[in-house]
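Of the protein chains in this complex, one is absent; all others appear in place.
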Amino acid sequence: MKLVVAVVQDQDSSRLSTALMKNNFRATKLASTGGFLKSGNTTFMIGTEDHLVDKALKVIDESCRSREQMVAPVSPMGGNADSYIPYPVEVEVGGATVFVLPIEQFHQF
Amino acid sequence: MKLVVAVVQDQDSSRLSTALMKNNFRATKLASTGGFLKSGNTTFMIGTEDHLVDKALKVIDESCRSREQMVAPVSPMGGNADSYIPYPVEVEVGGATVFVLPIEQFHQF
Partner (left out) sequence: MKLVVAVVQDQDSSRLSTALMKNNFRATKLASTGGFLKSGNTTFMIGTEDHLVDKALKVIDESCRSREQMVAPVSPMGGNADSYIPYPVEVEVGGATVFVLPIEQFHQF
């Protein structure tokens, strides 16, 4: 058994939950903030057999992979709105930081 | 030292807290949701010496063990209340998912 700990952005959290369930992984979600990724993230704890760790990592990668997203910029506060051309901006979203921890014992009561 | 991580249902959380304290275990509770158990659960992190791991597991088992509970069913919405016989229903509650993790260092500052 391994414990897979994955810190993901909130916006990918429900997609990851669904993908994990579809693949028969059971996860516990912990509310978390800051640090590894921009603010607003969720920490998943996924207990899994050794031979399924790679599959769990693949599910996390596919659900949360870091990618570019076009975002419409907010118009400048108090700026000259007439001369302002709102080019959409590319920002990086998503991404996951994942730790695979060894487990010495696993119990279900 | 080991780190015992236990995911338990909210309804067993305060009983487990009390039982751990009475047995001189120190625990940190993390708010958590979904997954291993039905929604509304708490994750306990319990740091303990190796030779007390079995005792910690026994305390968790006794406080949170999965068991049947009789629940009075809600009467059917818009149904014929006169012909409705509210048989109590047996549901499974409680239960704990427990991981015992190795610790390489333990510090108190």
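We just call them A and B in the order they show up, numbering each chain from 1.
Quick note on the criterion: a residue touches a chain if its C-beta (ideal position, glycine included) is under 8 Å from a C-beta of that chain, and two chains touch if they have at least 3 such contacts.
Bear in mind the structure is a predicted one, so any value in this text is a computation, not a measurement.
Set against the missing chain, the residues A:17, A:32 or A:48 yield one that touches it, A:32. Panel shows chain A; residues 2, 5, 7, 30-36, 41, 43, 53, 57, 60-61, 64-66, 94-102 of it touch the chain omitted from the view. Within the complete assembly, residues 1, 3, 17, 20, 26-31, 45, 47, 101-109 of chain B touch the chain that is not shown.
Just so we're on the same page, only the chains that are shown with their structure count from here on.
Separating the CA-averaged centres of chain A and chain B is a span of 26 Å.
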